[in-house]
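Below is the structure I would like to discuss, written out as structure tokens.
This view holds just a subset of the chains, kept in their places.
Chains: A and B, in written order; residue numbering restarts at 1 for each.
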Amino acid sequence: MSQHVSEAATALPVVSTRIYPRGALDILSRDEVARLKDASAGGMHDLLRRCALAVLTSGSASDDPRAAQELYPSFDIQVLQQDRGVRIELVNAPAMAFVDGELIRGVAELLFAVVRDLAYTAIELGPEYAADFESSAGLTDAVFGLLRNARILHPIEPNLVVCWGGHSIGREEYQYTKDVGYELGLRGHDICTGCGPGAMKGPMKGATIAHAKQRRRRTRYIGITEPGIIAAESPNPIVNHLVIMPDIEKRLEAFVRLGHGIIVFPGGVGTAEEILYLLGILLREENAQLPFPFILTGPTAAAPYFERIDQFIRLTLGEAAAARYEIIVADPEKVAKRMTAGIRKVREHRIAQKDSFYFNWGVDIPLPYQQPFVPTHEAMAALDLRHGRRPQDLAADLRRAFSGIVAGNVKEEGMRRVEQFGPFQIRGDQDIMQALDALLRAFVEQRRMKISGEYRPCYRVIA
Amino acid sequence: MSQHVSEAATALPVVSTRIYPRGALDILSRDEVARLKDASAGGMHDLLRRCALAVLTSGSASDDPRAAQELYPSFDIQVLQQDRGVRIELVNAPAMAFVDGELIRGVAELLFAVVRDLAYTAIELGPEYAADFESSAGLTDAVFGLLRNARILHPIEPNLVVCWGGHSIGREEYQYTKDVGYELGLRGHDICTGCGPGAMKGPMKGATIAHAKQRRRRTRYIGITEPGIIAAESPNPIVNHLVIMPDIEKRLEAFVRLGHGIIVFPGGVGTAEEILYLLGILLREENAQLPFPFILTGPTAAAPYFERIDQFIRLTLGEAAAARYEIIVADPEKVAKRMTAGIRKVREHRIAQKDSFYFNWGVDIPLPYQQPFVPTHEAMAALDLRHGRRPQDLAADLRRAFSGIVAGNVKEEGMRRVEQFGPFQIRGDQDIMQALDALLRAFVEQRRMKISGEYRPCYRVIA
């Protein structure tokens, strides 16, 4: 590794160097190296630059990778070809990722993961394979292929707990996620999260301490992200396996098929959407017999949050839906014990079904859950939020409604649409729509949804 | 592993059981498992059955897998699908591969290698990829892909010595190959051969003892074979990495790109062909600067054999060709020392060229060397064995001439052609043709080419 430290255009110290990847990138054919080089110099380049910078500033005080873009304007990354494989050139990279001029090994691994996954997406999931993505099986295969290429599919005992929750939570809630992670770690569980800060970092941090105490050497802290999110939520420094899925839907499917159980900590609207996504899947008849530990938990102060969500679910999807999860308040040890018991059942079920331990082929995820939802006025008007529908169908539309409303309130694209065409028109029963509204207002009050000015609904209910 | 021992239709004891593969086969997608199952039940099935039987009788007294086909007529193998992966059913398999009803672990590994490589060939190199095989780069990529999938490409220090030579050699020559293998093993070299008996087994056996003495734990005894040969030369029991290439040309390319040096022991016409193949490549200007240790060696009694070959090469391809190899008689230690020194140069060259250690991208192998040669009368008449041609071109045609003449003398298909259309007509200078003839007669005399009745040339020289 040759390197050169300079001050560049910016005041912050930077380093320029070249590195040689290991892992999935160390044995490529000449042709693959050439395609990787082309992709990284072409359309993929800006994305690669952005993701690489997020990784190189991982663990920085601000934890805001957008700031990183401004702090390191002259940063660049090039993937070059040479006979023996790939070479990566870093230009004016943040010095904080280096020790005495040498890239920190864990950061290097995450950087290789970025190149590996973007390359896989560009080369193996490119336009020529588009046809495969019109079937549910084809999309699942894409998720499988990317995860296998990332080398996180191993035939080991089920022990992977997925943790969801907000990235900007309060100190008490953060401490609670650490406590839960600690109890999980003591019991030998590995952790998988969205790989950012807050509830995505706390469980990993707690588990790290517990794993050290239990002298576990081969631990997994898996972070699954996607290009739109990594810019906002850079991987925390504990992550030792990073995967970048091509889009939100594949990321959600990866969570569900990789994890042996899911814990949800308090979070914002995104977290609520994730809960509805998972419920929509678990409520399908095809998945009725499938054991799937699903726990909502938080400290005492978070109890009202879960009560409200619980009420909303019972109102809209019924008691059967509420039977699919368990709410545990302020008891990390109980959470860990229930998860351990639940995963034991998952294990037995996989053996009985001859399903693999490392990928949940058995769970049925239908095409609509795999395809992106774009909240146009037409799409929103097509939703049908009324009692009497099958719960899994209603759950899917609720998730979409949620997604659209959030977009109309806080996302640039959505806000512009509402300004231009007026509020969305949503078809739904009165009580459901009111409950939805109340939930959103509560998020605003609890500062879980950030909004400038006063909250004004961006939709209108129609009969 | 459940199993059932029975006597079946044959007198020899057999075992029926099911096994679950590891290695490259343990993390397949549902789709890949389905395609593997289809391929193994369809066109690939007979091939699979034959190769599997060769592996299951490896190390048997007779070492003749064709006998195996008759001894185990009711043997069958099925690849089945289940959610968690692949299951292999063995029906009436030779009991000699089992201990107390359990398949010997090394045999199981070879068996998985058979399934893995045939599946790769059927699925990844199938008809839909035919277009790629019309370019040299495409064919090299196929070789690379298969070897990578077989997990024998590792970024470790260059130490792989390829050994060529006859499969039915005398006791003295066999002992000599062991002695050379021993000296190579003492110096830390791994061995790669065609994986059958004779000169393909001896070097591995010698190296095994030396590796044990040097306490080397991670040793590689790589056997590279192809479907047409595995039936005649079943893998010897020392092989711990087995690769089945789709055809002879890809097998030869695999030897040249994997090995860091090549040793040739006495052998028959096949060995002579291999020497011409390698010389043809090394004599290209593109490969002029390429270090490539190439040693012909045997015990004192084999000296005349190499003298004759040396004379033939000097006459036809010139002194420059002879400068590409070294002949060492009856000195295993010297062979090993020269090989060690040669590989040191290979290492330096790879580093200087930034070529990988595990695959020789730098050696230029042109399309004609990669495509099969079918010795029809037309093809033979198109050869041009005259002085004045570029040595590499003449070497290529000599190899083909050789191949055709052997076919006309001993291979069913070739003999039928000669019977039907008369002797091949070969265009060549008188002295070259006489030398060729003399060489062939010598092989017959030394019993290195088996012929029924008296030797009669199957070709005619034309001006």
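Points worth noting:
To be clear about the criterion, a residue touches a chain if its C-beta (ideal position, glycine included) is under 8 Å from a C-beta of that chain, and two chains touch if they have at least 3 such contacts.
Model, not experiment: these values are computed from the prediction.
The complete homomeric complex described by this structure file contains 4 copies, of which 2 appear in the displayed model.
The rule is short, and it goes like this: only the chains that are shown with their structure count from here on.
With centres defined as mean CA coordinates, chain B is found 49 Å away from chain A. The residues of chain B lying in touch with chain A in their complex are 26-27, 29-31, 82-85, 137, 141, 144-145, 148, 153-155, 350, 353-358, 361-362.
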